[in-house]
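The other protein chains are all here in position, but one chain of the complex has been omitted.
Labels run A, B and C following the written order; every chain starts at residue 1.
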Amino acid sequence: MVRVQKEAFDAGAELNAFTQSHTDMGAVVTFSGHVRDHNHAETVSTLELEHYAGFTESEIRKIETEAHNRWSHIRTLIIHRFGTLKPGEPIVMVAVASAHRKAAFDAATFLMDYLKTDAPFWKKETRGDTAHWIEPRETDRIARQNW
Amino acid sequence: MVRVQKEAFDAGAELNAFTQSHTDMGAVVTFSGHVRDHNHAETVSTLELEHYAGFTESEIRKIETEAHNRWSHIRTLIIHRFGTLKPGEPIVMVAVASAHRKAAFDAATFLMDYLKTDAPFWKKETRGDTAHWIEPRETDRIARQNW
Amino acid sequence: MTKILFFGPLREVMGVKEFELDFETTPLLRSDIIARLAKGQSTIAEELGAASVRIIADNSIVADDFDLSASKEIAFLPPMSGG
Partner (left out) sequence: MTKILFFGPLREVMGVKEFELDFETTPLLRSDIIARLAKGQSTIAEELGAASVRIIADNSIVADDFDLSASKEIAFLPPMSGG
């Protein structure tokens, strides 16, 4: 299940609903990412997330499909926001349910590594009076490449 | 933070409270384990978790301390239940907050691998009319050993 | 008419999110579009031509030498930063 949305979401409520819909699977791993309140010793005021409506959803669905190809018996949830976000707000959530914890941890890590480099989003962080585009990090490129 | 308790807990509410208390850290990874409703094609009716009061808490605190030694800037939460549980109920939850996702994923995996082999709990699963002790798995021993 | 889209830092470089253009040439390559858009401005030509910029034609990632003459929507995507 992939959701790309402007609205905030409640990570805890999403986790509970996801868990309750997969009672045959004992292990659930989640990743949730939130707007940080500081960066480079400056206060962050907003994070703008730009996306490519339609294409972004279909690219994330491809990533999800690839995870299901690699781990055949998992269930997955991916929520990703766009728009203007404030510190503390949720940006992204990935949840993976599985019978065993290793597949759940591996697939959740995989999904996040791919989302970082292959999900069509562009982030602009405003710190103080200045807006900065968030450059993709070399460590993210390597993490993606190692799968 | 380590909690060993008989009472059920709300994994979603725990995730939200944990996230809100660490707004300086953008990445949160959780693992939650739940009583499965089937095992070996039989319906599970209850899971009994026996612990060694006092010793169990102190051993889990040692595991948590070791995680903080290995990843210096993380925050952690470990909740583990004992007593008689029904299918679908939460057994264990681990949450790790970090500035970056890799440390959060690694530390959460580490905590679960250690809890599996080093946390003083014994599990008895009732399937149909028969109770079975859950034997530690060889894969769990190896996962623990590889850290 | 072909719709051209720019995202993220490229949108700022171009000063516009999208516009429409008529291209008559066939085949129509990425380099042809860049030449028309840059109008001799080397900064724009370099930014749009960077190896890290991906071209999306009608919602599919395409290679640099893909013939874009039949594409209705062409997007220039700088490196992504999801998650």
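Everything below uses one rule, namely that a residue touches a chain if its C-beta (ideal position, glycine included) is under 8 Å from a C-beta of that chain, and two chains touch if they have at least 3 such contacts.
From a predicted model like this one, the values you see are computed outputs, not experimental measurements.
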item: Chains in view that touch the one left out, judged over the entire complex; value: B
item: Contacting the left-out chain in the complete assembly, out of B:Gln5, B:Ser58, B:Thr84 or B:Thr139; value: B:Ser58
item: Contacts of chain B with the absent chain, listed as residue ranges; value: 33, 50, 52, 54-55, 58, 60, 80, 91-92, 112, 115-124, 133-136
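Note that only the chains that are shown with their structure count from here on.
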item: Separation of mean Cα positions, chain B and chain A [Å, integer]; value: 23
item: Centre-to-centre distance between chain C and chain B (centres being mean Cα positions), rounded to whole Å; value: 49
item: Residues within chain B bordering two or more other chains; value: 101
item: Where chain C touches two or more other chains, by residue; value: 83
